[in-house]
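Now for chain A:
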Amino acid sequence: MVKRVIVVVYLGLLVLWPVGLVVANSFADGADALVAALSDPVVVNALWLTVQVAVVSVVINTVFGIGVSLLLVRHRFPGRWLLSVLIDLPLSVSPVVVGLAIVLVYGGVDGWFGPTLEAGGLQVVFAAPGMVMATVFVALPLVIREVVPVLREIGDEQEQAARTLGATGWQVFARITLPAIRWAVVYGVVLSLARSLGEFGAVKIVSGNLINRTQTATLVVEQKYQDFEQTTAYATAFLLAFAAVLCLVVVSVIRPKEGS
Partner candidate 1 sequence: MSIQVRAVRKRFGAFTALDDVSVDVPTGGLTALLGPSGGGKSTLLRVIAGLETPDGGEVLIDGLPATHLPVRERDVGFVFQHYAAFKHLTVYRNVAFGLEIRRRPAGEIRDRVGELLRLVRLEQFADRLPAQLSGGQRQRMALARALAVEPRVLLLDEPFGALDAQVRKELREWLRRLHDEVRVTTVFVTHDQEEALEVADEIVVVNQGRVEQTGPPDELYDRPATEFVMRFLGPTTRLGDALVRPHDIDVRLDGVGVPGRVDRLSRVGFEVRAHVDCDGQQVMVTLDRTRAAALDLAPGRAVSLVATSIGDPARPGTTRPISAGTGASGAAEFHP
Partner candidate 2 sequence: MSVAVRLGRGPALGLGLATLWFSLLVLIPLTAVLVETAAGGWGAFWRAVADEQTFAAIRLTVVHSLLVTLVNVLIGTLIAWVLVRDDFPGKRVLDVVIDVPFALPTIVAGLVLLALYGPRSPIGVDVANTRTAVFLALLFVTLPFVVRTVQPVLAELDREAEEAAATLGASRLATFRRIVLPALAPAIAAGAAMSFARGISEYGSLVLLSGNLPMRTEVASVRILSHIENGDLAAASAVAAVLLVVALAAITALDLIQRRVARRG
């Protein structure tokens, strides 16, 4: 009983109350603030850019994630252990370090590859490709962390059975493996989406934060707050928080209960 009270009070003070206040602040002047924020072209552009970057990043991470998971669980090759350890690295690296690392390699002026790429017409830093890279980087392990345990759990007997029945590698994947891991993939995708929509530090460095061009929603929140346009900041924050919580609710609803 005492434990329960401690936990409820702690979570209430740390998470529930503050989040509730942001929701309340966004609607302090009715829905007007929300409408006003959404009619600010800077905000709208930023939101649209955020969605585009997030969707592209999630697609890349899903394909890469499923592929790497299959390699790690179903195959043996030299360096497998190293790959499995390094794959978690992005979760522990500061977004600011991520941004710095990308600038050092792909920066247009004195990056390792940047000048060459720009000569070939591909600008990475201060442009969309860099922002996608930064976002992919920070959310990289999320799909893999969900899929790998499930792949281990289901084993490969069904896949071998399908192969003895004449299925090709691709058919085995599409008909047997993918259906078995679909919930793990969905869960990983939703987590990646939440993380991608909210990325801030790495994108801030890589994007150059150019208003209406490379400024994402999270960057707008910072700028508007510092420019004393707090109503707009809170309204945009509310939208992002709403998207994040929506992701969570979707996950907890669609995730099948254990054992079913």
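How these were chosen: all candidates are chains of the complex that A comes from, given by their letters.
The rule we apply is simple: a residue touches a chain if its C-beta (ideal position, glycine included) is under 8 Å from a C-beta of that chain, and two chains touch if they have at least 3 such contacts; residues count from 1.
From a predicted model like this one, the values you see are computed outputs, not experimental measurements.
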State which numbered option touches chain A in this complex: 1 or 2.
2
For the complex, which residues does chain A have touching candidate 2?
3-4, 6-8, 10-11, 13-19, 21-22, 25, 64, 67-68, 70-71, 74-77, 83, 85-106, 112, 133, 136-137, 140, 156, 169, 191, 194-195, 197-201, 204-205, 217-219, 221-222, 225-226, 233-234, 237, 240-241, 244-245, 247-249, 252
